[in-house]
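With one protein chain withheld, the remaining protein chains of the complex are depicted in position.
On to chain A.
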Amino acid sequence: MAEIRVQNLRKAFGAFVAVQDSNFVVEDGEFFVMLGPSGCGKTTTLRMIAGLELPTGGKILLGGEDVTMRRARERDIAFVFQLFALYPHMNVRKNIGFPLLAQGMASAEIRQRVEETAKLLRIDHLLDKSVSGLAGGDRQRVALGRAIVRRPKCFLMDEPLGTLDTEFRDLMVHELRELHNRIHATTVYVTHDQMEAMSMADKIAVMNHGVIEQFGTPREIYDRPATMFVADFIGSPPMNFLKFGGGLARGAKEIVVQGAKVAVPEVREDIAPADMALGIRPEHIRFDDGSKLRGAIYGTEYLGTTQIVAVETADGIIKARVPAGIHLSPGEQVGLALNGPRLSLFEKGSGRAVRTAMYDQAAEARHG
């Protein structure tokens, strides 16, 4: 196992820049997820780490060794593809043993290693079956088996659950994480599914247009999004934005949105007057008739323990997550109370989050 260090990594296809100036470190034994919409450069980054694409610039260090320009087969990594890439002309045993065959390992040892791996993944009863007859989840396990059988420096996975049914996917998310806890392999996992990312990752990098928008733990990314893109991409429903104008002064603890005063975490920088946005997670909204921030109920979505309520305000619809017990009827006027310490502020132009007490606390907590 090894640490992966990516420095100023860049990839251009002609005039199109797929990845620009990426920097991150995946520590030894960490489960790292690259998350982003399709076309954001996450798969390209992964393929460069694998050696399937060569970077236009930058460096990739694997366990301290510079592998930037090395061939895939000289990197000692394993890759799990979205479509599994199981060889249809080989059975499960041969598929799993295929990487060992390349190393010229003796057939008795291959047999033993394949069987150990199959046991670990609970597919030992399928070893002599043809791969084309397998169910989605089992195919996935065989693909994983082929990756772990070699005990490589790290695992790279490209949306490995993308083609599975929802039911299987939840199961595999759990299994993958459990497998990771057992073997502690450095893993880079690419997905566009935030649920997978949030539930499996130690660290997440959120990418958009070839740029890493934020790098952090799932909690940091959810609670303290660094950009409006991250705030909007993560969370279901995503963060609500309410626009407000004017600048911010260091030390400000209140802003005015739609004529209502809203308490916010203490601002820690000066911002020149510009279009701004207040970011509110749905669960940080309460209904309070005393609030001056008002709206009309537009619709509700019942989820069992909670419900998502769409409220039409002067600045468009915002969604609140409230206990399912509250009865609301469409058209009803409500006041919205916001959970001040948990709000985010963004500069609309750049999308960047404003430094506030909330972000600083987090930074202090991390370094302290």
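The rule is simple: a residue touches a chain if its C-beta (ideal position, glycine included) is under 8 Å from a C-beta of that chain, and two chains touch if they have at least 3 such contacts; residues count from 1.
Criterion: contacts and distances are computed from a predicted model.
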TODO: Pick from "Carbohydrate ABC transporter permease", "GDSL-like lipase/acylhydrolase family protein", "3-hydroxy-3-methylglutaryl CoA synthase" or "NADH-quinone oxidoreductase subunit K" the UniProt protein name of the chain that isn't shown here.
DONE: "Carbohydrate ABC transporter permease"
Task: Touch criterion as defined above, residue of A:Asn8, A:Ser107 or A:Ser132 at the omitted chain - done: A:Ser132
Task: Identified contact with the non-displayed chain, of A:Leu9, A:Ile60 or A:Ala78 - done: A:Ala78
Task: Options A:Ala2, A:Val19, A:Leu35 or A:Ala50, residue touching the unrepresented chain - done: A:Ala50
TODO: Over the whole complex, note the residues of chain A touching the chain we left out.
DONE: 50-52, 71-73, 75, 77-79, 81-83, 85, 87-89, 98-99, 102-103, 132, 146, 150
